[in-house]
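With one protein chain held back, the other chains of the complex are shown just where they sit.
Right, chain A next:
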């Protein structure tokens, strides 16, 4: 027995296996079939500065009417001007949309029939030093894939993170399966890991789903520590994984990258192009065909949704139902989204809806008349809030869906009262919105906890 464990020790020393119990898997109707649907391709694409949290002073580098290639810089953040935000496709800039007080909302590009790319030189990782690599990537358009913890903002190329984390699986409702969407991209993923390894003083962590066999696209990757996480959502959240691997304390900086971003970075390293193409999951109970489709980041989703609806009154979400953002039927996919979700709008009143017994409404709770725990099937969930906002009353619920050694209620109260010391001491450096998304979902008092967490982070960042 001892021999057996020793034989594996070289491998297990390196990687960690973490089994999480807390959390909640939301089983929704409208899962994407693992095939590419033949939706009409999207025509227009947009870069939305609002996708990039922490982008403070966006400056547009193009004018309406300009022609751009995929990879042409479209905007920069004047506060971090070495990082460019590039065009996902080649084509013509058709609109620069501004909102109140000239706030930049969208830069829209009408795509060419065939996409051409800005051609950079392929990167020879061996010959570049760390800073030169960071500068090259910052100018490539792929850099915004690198997110800094704490705060969940676009990373600063001048920082050296203590480690870099990649969550190779998504446990959110109706999430895309990377094994399907990234098939054939192994060499890019590998190159991405090699590039990231140069950027950090520590390790690159690749965290895979421990509840099933590791998909081939990840199992053969080298140069990263592979950790296995299992358990209900949010086991796939990179913030939860960091907490269990190498938690962030005051003053620490870690970076995170999604597998999609990793492949983008890798492709730039190997081929010198910014390729924003990705396979996204088109999901949700209101779609006739829920499947995958190949497009580019920032795609206008209307061609995937219109004509594909089985009901009229819907909400289109860029991303998943826990952390996503409501967009119009002609709205655009977010930079970080690999998924759109279409669910029914819930703006109806329901007679005695707060007491009526039901097994068809999704709930984490088993309070009076809620029998959804008996219902093992898929739920069709709408956007109804199921109640009004109230002060915190029930205790112990958030704790059941946050698999971290953090006291969520106290942290939320610290943010509400703007108590800086408490926010720091209770772990606000370790979480961003997505980590409390389940708390927000289960909260019987219906507070906007993701918004609250962001307001707390902004207090820490800007004061």
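As a working rule, contacts are C-beta pairs under 8 Å (C-beta built on N, C-alpha and C of every residue); 3 or more make two chains touch, one makes a residue touch a chain; residues count from 1.
Operating definition for what follows: contacts and distances are computed from a predicted model.
Choosing from "Putative tricarboxylic transport membrane protein", "DNA 3'-5' helicase", "CO/xanthine dehydrogenase Mo-binding subunit" or "Na(+)-translocating NADH-quinone reductase subunit B", the protein name stored in UniProt for the chain missing from the display reads "Na(+)-translocating NADH-quinone reductase subunit B". Only one residue from A:307, A:353 or A:377 touches the chain missing from this view: A:353.
Considering the whole complex, the residue from A:61, A:105, A:370 or A:459 that touches the absent chain is A:370. For chain A, the residues touching the absent chain in the complete assembly are 26, 247, 249-250, 315, 317, 321-326, 341, 343, 345-355, 358, 361-370, 372, 381-396, 399, 405-407, 409-410, 425-427, 433, 437, 440-446, 448-451.
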